[in-house]
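Worksheet: the structure to be examined is printed underneath.
All protein chains but one are shown at their positions in the complex.
Then we have chain A:
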């Protein structure tokens, strides 16, 4: 979810699209991704390279590409829609791609980025979502067993305040900075004229680029990403609500999709001729 609009918030859109791209590369299909963006970067009149969104100064990687499916764009990215998607209280006319159809065996990854403060996250310069609302929404998801395990990553200023209030089980949270600190952006690009990425997400992405679908890296490695020397802010994490030890949790449990598979050993025997009879 990218909660900002306007040209100078280019980096938030680039953050979200980069995470989207990594998640797709590790195997999660579009039908399982709900992407909320204010989709105004690629075709913005101020973009010197139209139809592209870059994540790195040397313009190596166009994260906008051909394969981006934005489910909620522009003015549809509101607190109300976000909470509706999470809790499932959606008007019946909403199409399948805009819904979160998860059940009690689904692992959910939520990534949010934008401008935030102590206890809230700003949505598109006009509204806010507070950490209490978010915690209540997660609790309603838990009551309805809409998730098995949930990983919440937030890259904003004072991000750790957003996960302080969670009280439902099986949630793990990561934030790019503690309360009172600001998350900083990574590098400006002189050609495009704005900052391209935020530091925390940049280093997380470098980490994710080395993961492939069969990899066995676990969450403890993700916690080590972006130490203070590189990130200037102190990333934080919260694992007390999580039942498994983070050491045993694979990155691909959330970022990729590795399914349980069983070999089919039984067959039933169908009678060809009898079937002929029945259809007449």
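Heads up, the rule we're going with is that a residue touches a chain if its C-beta (ideal position, glycine included) is under 8 Å from a C-beta of that chain, and two chains touch if they have at least 3 such contacts; residues count from 1.
Note that contacts and distances are computed from a predicted model.
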| item | value |
| --- | --- |
| Name per UniProt, for the chain absent here [options: "Arp2/3 complex 34 kDa subunit", "NADH-ubiquinone oxidoreductase chain 4L", "Auxin-responsive protein" or "PIGS transamidase"] | "PIGS transamidase" |
| Absent-chain contact - pick from A:30, A:76 or A:164 | A:30 |
| Selected from A:97, A:178 or A:239 as touching the chain missing from the view | A:97 |
| Touching residues on chain A - with respect to the absent chain | 27-31, 79-80, 83-84, 87-91, 95-97, 99, 101, 103-105, 130, 132-133, 136, 140, 143-145, 213-214, 243, 257-272, 274-276, 278-279 |
